[in-house]
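Heads up: the structure comes next, in structure tokens.
Removed from the display is one protein chain of the complex; every other protein chain stays in position.
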Amino acid sequence: MMTKRVREILSYYDSENAGVRTNLARFLNHGRLAGSGKLVILPVDQGFEHGPARSFAVNPPAYSPLYHFQLAIDAGCSGYAAPLGFLEAGAAEFAGELPLILKLNNHDLLLDERDPISAVTGSVGDALRLGCAAVGFTIYPGSAERREMYEQLREIAEEAKQCGLAVVVWSYPRGSGLSKEGETALDVVAYAAQIAAQLGANIVKVKLPTSHLEQPEAKKVYEAQRVPLEPLAERVRHVVQSCFDGRRIVIFSGGPKEDDATLLEEVAAIKAGGGFGSIIGRNSFQRPKPAAIALLNKIMDIYAG
Amino acid sequence: MMTKRVREILSYYDSENAGVRTNLARFLNHGRLAGSGKLVILPVDQGFEHGPARSFAVNPPAYSPLYHFQLAIDAGCSGYAAPLGFLEAGAAEFAGELPLILKLNNHDLLLDERDPISAVTGSVGDALRLGCAAVGFTIYPGSAERREMYEQLREIAEEAKQCGLAVVVWSYPRGSGLSKEGETALDVVAYAAQIAAQLGANIVKVKLPTSHLEQPEAKKVYEAQRVPLEPLAERVRHVVQSCFDGRRIVIFSGGPKEDDATLLEEVAAIKAGGGFGSIIGRNSFQRPKPAAIALLNKIMDIYAG
Amino acid sequence: MMTKRVREILSYYDSENAGVRTNLARFLNHGRLAGSGKLVILPVDQGFEHGPARSFAVNPPAYSPLYHFQLAIDAGCSGYAAPLGFLEAGAAEFAGELPLILKLNNHDLLLDERDPISAVTGSVGDALRLGCAAVGFTIYPGSAERREMYEQLREIAEEAKQCGLAVVVWSYPRGSGLSKEGETALDVVAYAAQIAAQLGANIVKVKLPTSHLEQPEAKKVYEAQRVPLEPLAERVRHVVQSCFDGRRIVIFSGGPKEDDATLLEEVAAIKAGGGFGSIIGRNSFQRPKPAAIALLNKIMDIYAG
Amino acid sequence: MMTKRVREILSYYDSENAGVRTNLARFLNHGRLAGSGKLVILPVDQGFEHGPARSFAVNPPAYSPLYHFQLAIDAGCSGYAAPLGFLEAGAAEFAGELPLILKLNNHDLLLDERDPISAVTGSVGDALRLGCAAVGFTIYPGSAERREMYEQLREIAEEAKQCGLAVVVWSYPRGSGLSKEGETALDVVAYAAQIAAQLGANIVKVKLPTSHLEQPEAKKVYEAQRVPLEPLAERVRHVVQSCFDGRRIVIFSGGPKEDDATLLEEVAAIKAGGGFGSIIGRNSFQRPKPAAIALLNKIMDIYAG
Partner (left out) sequence: MMTKRVREILSYYDSENAGVRTNLARFLNHGRLAGSGKLVILPVDQGFEHGPARSFAVNPPAYSPLYHFQLAIDAGCSGYAAPLGFLEAGAAEFAGELPLILKLNNHDLLLDERDPISAVTGSVGDALRLGCAAVGFTIYPGSAERREMYEQLREIAEEAKQCGLAVVVWSYPRGSGLSKEGETALDVVAYAAQIAAQLGANIVKVKLPTSHLEQPEAKKVYEAQRVPLEPLAERVRHVVQSCFDGRRIVIFSGGPKEDDATLLEEVAAIKAGGGFGSIIGRNSFQRPKPAAIALLNKIMDIYAG
């Protein structure tokens, strides 16, 4: 049964066809947070992005692609996102058990670039044949390669939506246009979220912003208009506002493994600021499965509370 | 009912198919200036081009994409232009209420380039599914990337016209071929307007030119032929002339927020010089809605007067 | 009725389909030189190539695209060539009144490059919908970008010929491979004409060559074989020979406005050397219309004489 | 008859269509190792990759493309892989005699690059018309050109799988991101294997890794988690684990000609570590045919034992 909040969220997407709205509803109505309007998604692309040992050696069962499907199911996540190979290896076995996101581009660390761009590693056709509910795509605003990424996303998003798939965009500021600190600056994260939404993302994923302000012209406005920089919940609220005043789902990533108390505080701030949820990768699969499920459940409890 | 002036303007486009002419007529026959042959259009792409806080923090309701549809309707604008995300977020709710322009390329400020080029961020297919009357495209004559932009525009314009959509071109001189002052020089703006018209634009949008002359070879001709550089109305007239002797609609942008008196004087000069209207972005949505409507109405009064 | 000379010229193109030959015949059988085997064509792409004021301020009626159609008709030219916008603005009004050439690529001067390449600004589909008899394309042999231009031309020529359109190639040596003087050197112009013909051009357009020889290896041969460098008619003859021994139509451009006596002498030399005609732009539209018609008629008299 | 082990391996590929699984089964059920779940494949692309004399002068009958088909058949190999020309020269004569892999990209040594990328030298259509069971593709993780290679592979793999062909990926770390020693470092080889599997490879081919660790961030994890670096069998096991915990076929190459004892020890280690087999090129065709068959049989004996 469709809750009022889910119905409200879906109404933000009334220019999309029924297929896209159906697939958005699948995420919003799946797992322990079903119906709440909140999402907790399990992403596992670190095997490609950081290498297998760095990702899985600490918890060797996680080398198996089947492990993550089961983890997402057992923990009651809203969905599971991974690159082509990982989904190919389990999509048939777990067919219909949870909504999947095929990550359509990926980047490795075997060569360091100042202006990164991910390789396109899957297609909308792959997502369809694997029974996915959405495609995922990463952009790096601030990279000299951003134009190519935006244009790749545009083409993929158009095709995906025509096929009724939802579009999830990882928007990670990075590259020669930004300082290291600037990658998570409030103005930059809000800008990156806006760009993703303008590019047609149905779900936007960003990192939690710091109170740093990177761009001088933006800083003037934040100061003049007294946009609050503290506490974190206010920064979340600003990012939500920057996603079409809350009319686009925006979720936040946990980043590297950190202590659980901090993580749970962050989740509380996301909730307080009106964020739509979390995407929890390394903090879940880099610990034994029971501990991962326990943590994910605590997170979901906060969102559900 | 079709006025004589609108009929005359449409006759300039007699090589276009009925679809394009119908959509041009929709702009010319919509809002408070309907039938006058003049246009005032609301463009809101600054969330992408400058970032959300710089664009909307001064008037927070403007973070919502719905705000701008309503503002354009309430003020009686001739049309509303925005990137994909902003139109997707309101096109269904406001379907049929005013003519829309989908901006098909956009540029952000998270990396500074000497030779800018916008990313293609939408398609003709997107414009059709969102019920738009036109597509918009920005070119930067003077940029080392201009060839790619012209060729992208050519392809998009051909496809758009085949689908009966009108083509609006933002022609903004910029890049390593020009000094900063040269970007708004009379010779350069007139040249940029000519290029847009030659590329098949139905509606050309340029900035108001200064009396500066940038290119030595052009300067010789302006001096020899005594092309008047003052007052502003004469410069507008020269740009209109450079748009096929007035046989292409050319409208002028207001630029950054400025005091209203100056802005209204400029509008009067555009009218006096034979310009077809204005495109008013930051000067409208960066103030409270009633004030914006008041200003837009004053502008329309001048054009209608 | 088809003259013997036109029939002979058409026989050179016996590998082309009936559509291409029909369109070639339209140029050869139109205007005051109809049936003579000679052509005088009016080209107006300077608005794009040099800017509007530099092109039209000296004769302001020429700002209007309609002006040039009428000039070409009134003067009895064999055809009229212009970029997309200029043809779109008059093709319907003047439909069927004279053979049109759509210039499919263009270059502006808002940025100076050492190795120029024009932007593709129109399509074969545009030429068809505008009722053109031919497409025009510019290549710059000697530019580091020449490979891309040749390949663009190849694709366009194949498509155009399949649609029965004739292909006119402007072959202008330019770029880092050549000295300024070398751009009009006899060996270089003859080479550029040969390249255009080998690329499948039906009509080749080059500048009148000087007696300079640019390339050392070529110079040796010109000297050893005593290829005559003077007078101009001999150089024209060499270019005609380099266009498949006269089996491809080659016409010559007038270049910048010059005094009429010189221009007419050049025309006489073109005729004496076996050239197929002239393409006269700035020397026609940059003077009042009656004067332009008078000059064009003198030129045609020479060719017809 | 299908063995239990082959059935198990095929179950790992249950997201693939019946065509791909059928072709995987053809390799697993062909030659002396049929049914064992192990593979020994003959690859002969050295004529392209190193030049003909360096490849074949030591054993001149190998200049003939027919030689290698016969060698693979006589030795009881699981399949034979070669570039377009070599397969075109024998595919009709040996039609149906053994499963073929068309190598779809190749690289020559006539120019040295720091960041190599192979040229695409064949198509899925070629593989189909030549009766192949699989396509092969080489990627160089670590090269600045890797993004293009991954994207080429993605497109080819999608098309190949749609046509029921299996996809074999040679994943050879190389390029400016890596030291020479790093190309075979354990962390790098495991990472390269993971990338290939994530890109959708059905069969992954890597070099045997050394105990060197290249990337500082990875090294920390290998040390912290005590991933065993010795003996070779443990390194093989780690690579197998990095290929989706053994759910993707991974085979190992023999590299340059080495003494047979070493080679056989390596094969024993591959078997002990859970590897799926070997690909033996220069160590087979660079010796007289009877000696090659003898060696290959010894290798197969180890795998079958």
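Which chain is which? They are A, B, C and D, in the order written, and residues in each are numbered from 1.
By our rule, contacts are C-beta pairs under 8 Å (C-beta built on N, C-alpha and C of every residue); 3 or more make two chains touch, one makes a residue touch a chain.
In this text, all values refer to a predicted model and were calculated from it rather than measured experimentally.
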Shown chains touched by the chain that is not drawn here: C, D
Sole contact to the chain not displayed, among D:Ala57, D:Ala224 or D:Ala291: D:Ala57
Residue among D:Asn29, D:Thr121, D:Ser211 or D:Asn297 touching the omitted chain: D:Thr121
Contacting the left-out chain in the complete assembly, out of D:Ala18, D:Leu110 or D:Ala261: D:Leu110
Touching residue (missing chain; options C:His50, C:Arg146, C:Lys207 or C:Lys271): C:Arg146
Interface with the unshown chain - residue positions in chain D: 47-48, 50-54, 57-58, 60, 63-66, 83-93, 106, 108-113, 117-123, 125-126, 129-130
On chain C, residues whose C-beta touches the chain left out of the figure: 12, 14-16, 141-144, 146-147, 150-151, 154, 158, 173, 175-178, 187-188, 190-195, 197-201, 215, 217-218, 221-222, 224-225, 227, 238, 241-242, 244-245, 247-248
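Convention: only the chains that are shown with their structure count from here on.
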Contact-connected components, chain A excluded, all else fixed in place: B, C | D
Same vs different contact residues, chain A with chain B, by half of numbers used: different
Distance between the centres, which are taken as Cα means, of chain B and chain A, whole angstrom: 36
Interchain centroid distance [CA atoms averaged], chain A/chain C, Å: 57
Contacts with two or more other chains, residues of chain C listed in rising order: none
